[in-house]
Each structure stands twice: as structure tokens, then as C-alpha cells.
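Only one structure is covered here, and it is reproduced in the block below.
Omission of a single protein chain aside, the complex is shown with its protein chains in their original locations.
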Amino acid sequence: MPRTIIPFGPQHPVLPEPIHLKLVMQDEEIIEAIPAIGYVHRGLEKLTETKDFNQNVFIVERICGICSFKHALAYCQGMENLMDVEVPDRAEFLRVIWAELHKLHSHLLWLGLLADAFGFESLFMQVWRDREKIMDIMEETAGSRVIISTNQIGGVKRDINEDGLKKVVKVVDELYIDIKNVEKVFLDDYTVKHRLVGVGVLSKEDAFALGTVGPMARASGINEDLRTLGYAAYGKLEIEPIFETDGDSYARTKVRIREVFQSISLVKQAIDKIPEGEINVKVKGNPKGEVISRVEQPRGEALYYMRGNGTKNLDRLRVRTPTFANIPALLKILPGSQLADVPILILTIDPCISCTER
Amino acid sequence: MLENLVNISKGELVSFAQEMFNTKHRFITTTCVDNKDGTNDLIYHFDKEKVIKNVKLTINREETIPSISGIYFCAILVENEMQELFGIKIKGIVVDYGGHLLLSDDELNSPMSNQITIIKKEGGQKNA
Partner (left out) sequence: MFNMVGNIFKNLLKKPVTRNYPVSKRNFFKGSRGQIKGVDISLCIFCGICERKCPPTAIIVDKKEKSWEIDPFKCIICGECVDVCPKKCILMEEQYASPSIKKEKHKFKQEIKKAI
């Protein structure tokens, strides 16, 4: 039977953001996949050359809605390194608290979308209902639900007082019990395991040669987590990278669920150890020179390169996001699988296409 | 202030990349900077066990450089992007999009390297 080409289009009910794949098929099996991106290219790197270096924080936050706090954190850290500014301790702990809350809501969003991809709608609604508690606590402490705009070069803009911290602990404790109930459905149910075990296997050598990052690499056995580098108060908390060795979709789900529990315990540790003090320092002068800053986003490692030339505008800002590095791995696991598994395989790399195309 | 910076020339690029692959370095990405005097700076970033290694290469706008996608397959996306947005000529990319990865047909050629003019208004407000 001759080969057919099926377009897996930019619009699909299971995709959160538009990506186009041309699938070359023989009967029900995929032989080759050719990607095409470019539907949300906004030219943000050029826009940052026209604005003040203080106003760039607002542009950088809006690259992606789900990982927006960590983008601002990477930018502010790089500029603080370049201009030799020392951030007070209380600001660093506040940044860690908001960053871990963001990681929680990103992984819960992904779990809901995965349940929707294999058709289990009531599980999708249950997980998103639990995610609403985190959105409410972020609005109460920072002012807004999704893009919270609390980072600035030199510290943070707002403080959380004693009552606010107690509320955060209460919400996170309730969330622990809710997610424990849902974990049994994801990992022990007979039908769910049939869709996930043995699907889309990526070996450790392939994951290393293709440069994969994040939970996708950790599920194939590479034991690295950039938060152990120790930036922004992570050096004072205990972190151990979570990894599995199987490399299939079941292992990736398991890694992300265990990271949800790890984030809950990190938030509680940070609230225990937070010191008193100021929350920001004043910044003088203009940036000059080049610097690189790396952070661990919910989807993997992001790299920022900045170059300044002594005036208020930056010369160049370069962003490399984790989904950009995971797309070649997607092209490696698609050949050989069935057509009905394609939505699940695309979702296991956690695609964030607006980050990829800025 | 880049850590472990090494400067190389165009001819040594492929052999350097092969050496990085043999010593188990992971390829992160490539940055291209326009120096605004006719040359471009290309910086390749590699990583091994959380230590970054940076490799810098300076070329003129008209030169052609070889591709490293034969060694590191993951470089195809970033080399296609550099070709489109900056107008750098790279030969031998394994999957070549020919300038259609991110931009559509009716947009500017190499938009990142066109200069923008900043006009100063009274009162200190800038407009581009």
C-alpha cells in the first residue's frame, strides 16, 4: 500500500498551542515526521533592544504565560550579576516561594491536559479544580493570577506578611491531600497504564546526544537538576533530583507527579527559614559587558545571554527555552509508533510553543 | 565575563565540535550578535556536569561557515533560525528550511540585523 501524508494541523483539540507536523504514514504506523513552526513569532528579542533595561522585565515576562516568573528571574539574576548588585536575603526567599508555586501550577496544568488527551475528562476537571486554589493564593499575595510582575532588578516589589505566609501553608497542605487521591488514578489504573507504558521510549544515549533537558531527560536516566547550582536561596534548601530509568511515557508522568510533591515540601521549607529584612535595593548606573544566566524552569533548562554597551538600551538579549531543545527528541520518538498515540507523545515533551518562537 | 571562553577560527569549528562530542559535552545553543561594524560574533555554548564552556568565532557578513549538525543533530533548529534572522550563510545543514522556519514570505529579510533609528523628543521620551 502506498504511503500517505497526514497533516497534524496547527489546530487540534489536544494541543495547547499551535504546531504543525506532517506525518508520513504506512498503514497505521508512522515512518517520518517533519515539523513546521512559526505561527506565534512575535519578534520579542528585537523589541528588547528599543526599551530601557528596567522595562525589559515586563517584556520578558510575557514570553510565556505558564513559566512567566522564571523568565523574569533569569533576566534579573543576569543583570544583577553584570551590575554587581547584591540582593537581600528576604527577597531571595520570596522569589523561591513564588517560583515553586509556579512550578506546581504548571505541572498540574500538564496533568490535566494529559488526562484530556486519552479521553478521561472527569480526571481533567478534577485536577484543574485543585489548581484553582493556587491561582487564588497567587492573586492574594502578588496581585494577579497568571503574570504576577513582582520581580525587579534589585529584589522584589511586594512583601508577604505573617498572615499571608500562614495562608500559603494552609493551601499547600490541602493540595497535598487532593493530589494524593489523584495520584492513584494516574499510576495504578488499568486502562491508564495501557495507554502509557511502553509508548515512546527514549534511551539514555539518545537523550544525551540530542540535548534534551528537564523532566523528559530525567525520565530517561540523566540525573541532573539545575536547581542544585544554588542560585537564589536554593543553596540553603535541600534538593535531590528526581529521576527514573525506563524512558517511556509512564516514567515521565511519574517524574512529574513526584516533582509536585517535592515542590510542596520546598515551599514549606522556604517558609520555615525565611529571615526578616528589606526586600529590594536601589540600582545605579548602566550595564556594560556580557553575561550568561541559567535557571531551571518547569520544563527544563533556560539560558539567557545579555550584552550591554554602557547606555540604557541593551545591545542583545538572547533566550533559549527548554522546548526548543526538546523538539529534536520528539522527532526521534515519533517514527515507529501508532497514529492514535501521537497526541500523547506530543504532550509528553510538554510543548510550550510561544516560548520556542518568542 | 563569560566563563571558560575560547576563541577559535572558522576552519577549526568542525574538529572542535567533534572533540566536544567525544568528551561527552552536551550542546546547549548558539548565540549570534551583530557588532554593528560589518562583523558578527558567533558564540557556541557547551556544558558538562554543570560547567559551561563558551567558544567564540568572529566572521564578516559575507563569509560561509560549515554546519555542525552532522555531529550534533539538535543544532538544525538554531542554525536555520540564524540563517533567517541574521542572514548568515551556513552550508550543509541536515534539514534545511530555506528561510521559512519562522518568517513568512512577505516579511523583511534578516530583520534582526537591520538598524533601527531612535528619535529623541523633547522631555526625554524615546521613540523608535
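Labels A and B are assigned to the chains in the order they are written; within every chain, residues are numbered from 1.
In the analysis below, a residue touches a chain if its C-beta (ideal position, glycine included) is under 8 Å from a C-beta of that chain, and two chains touch if they have at least 3 such contacts.
The model shown is predicted, which means the values in this text are computed figures rather than measured ones.
Touching the chain that is not shown, out of A:Gln26, A:Asn181 or A:Thr311: A:Asn181 (per the contact rule at the top).
From the set A:Gln26, A:Gln55 or A:Asn223, the residue in touch with the chain omitted from the display is A:Gln55, counting the whole complex. Of the residues in subunit A, those that touch the hidden partner chain are 51, 55, 58-59, 120, 122-123, 126, 129, 132, 136, 139-140, 143-144, 149, 157, 181-182, 184-185, 188-191.
We adopt the following convention: only the chains that are shown with their structure count from here on.
Computed centre separation for the pair subunit A/subunit B is 25 angstrom, with centres defined by C-alpha atoms.
Partner subunit A is touched in their complex by these residues of subunit B: 1-3, 21, 24, 26-29, 31, 33-34, 43, 45, 50, 52, 54, 72-74, 76-78, 95, 100-104, 111-112, 116, 118, 126, 128.
Residue ranges on subunit A touching subunit B, taken from their complex, read 34, 36-38, 41, 43, 45-46, 49-50, 81-82, 208-211, 224, 226, 228-229, 289-292, 294, 301, 303, 305, 307, 313, 315-316, 318, 320, 324-325, 327-328, 357.
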